[in-house]
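One structure is given below, represented as structure tokens, and several questions about it will come after.
One protein chain is absent from this view; the other protein chains keep their places.
Entry: subunit A
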Amino acid sequence: MRSCVGCHVYCIPLPRVALHANASSLSWQLKTLHGALISLNQLLSNHKAMSNHAQVPGEPTETTTSLVETATGAIQGFRPIKQIHEHLCAFHFYGYDMTRQVEAHHFCAHQNEEMRQCLIYDTPEADAKLIGLEYMISENLFLTLPDEEKPLWHSHLYEVKSGVLFMPRVPGPIERHGLDKVCKTYGKTIHFWQVDKGDNLPLGLPQLMMALTRDGQLDEELGRDVEKRFGVSFEKERVKRAELTGPTHGIHPLANGGGKGLIPKLREVDCKPADSVPRVFV
């Protein structure tokens, strides 16, 4: 909780609500504090994920800002966003550090039968942080990639068959029908916000992420926490998914980093031609 500068009432920054507007009376302040405490209790007890939910810095959204965005939301069509039709939950780890693992909520749209593009959030809630994205392609498309590109992509076979990748709230038979395709695909995942480090802003370089490929990799506590919060059992799903099959040609040896870690590095490059950029002293 943060203290609002204007009226010194503790408030939770909820989307589109300025809890502290025009506060003056004691009874109003008490009511607000009571409401804030209830909200805090809910936050802590219900869907608190294991990954650190560091608060994004900032004031609650002002009413005038909200009004503009209500107007834009009503008038503009959001066609690319309207294509997003499914929510998958899975785990990623950093391309150079398997011990750092992140719960990843994918919101996916199909470009066509063989390609999906997914927005990745750290939770499925309204205040979720957009932490990255993933592209998912069929085996056929994966095989068209240049060899130096293939290591940046990971297989999905283990995640699906082991039950750790699931579609929250979707009944098993529909879920399994959908995941039958996912099982055979490859994904390329980039994260921009290292929430597992407790970053409250998207700092640093883009991180190539990898997916689980065998038993023993998933952090057990993280797994149990997700099972509990979403009411799923990975073991039970594993049994039901025994019939699902992976890529026709097996998992490509160059996928999943080709067995190596992959780490991003930043490099300065000259603007060309350098002479065309006079030094601008502000």
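As a working rule, a contact is a pair of C-beta atoms (placed from the backbone, for glycine too) under 8 Å apart; a residue touches a chain by one contact, two chains touch by 3 or more; residues count from 1.
Heads up, the rule we're going with is that contacts and distances are computed from a predicted model.
Student: One chain is missing here; what is its name in UniProt, given the choices "Histone acetyltransferase", "Translation initiation factor eIF2B subunit gamma", "Phosphatidylinositol glycan anchor biosynthesis class U" or "Glucose-induced degradation protein 4 homolog"?
Tutor: Of the names offered in "Histone acetyltransferase", "Translation initiation factor eIF2B subunit gamma", "Phosphatidylinositol glycan anchor biosynthesis class U" or "Glucose-induced degradation protein 4 homolog", the absent chain's UniProt record gives "Histone acetyltransferase".
Student: Any idea which of A:105, A:156, A:184 or A:229 touches the chain not displayed?
Tutor: A:105
Student: Provide the residue numbers of subunit A that touch the chain removed from this figure.
Tutor: Touch with the absent chain occurs at residues 13, 15, 56-62, 64-65, 68-73, 75-87, 95-99, 105, 107, 109-115, 117, 119, 121, 123-130, 132-133, 135, 137-138, 140-141, 144-149, 152, 155, 167-171, 174, 177-178, 181, 188, 190, 192-193, 201-206, 208, 210, 213-217, 219, 251, 255-257, 259-272, 274, 276-282.
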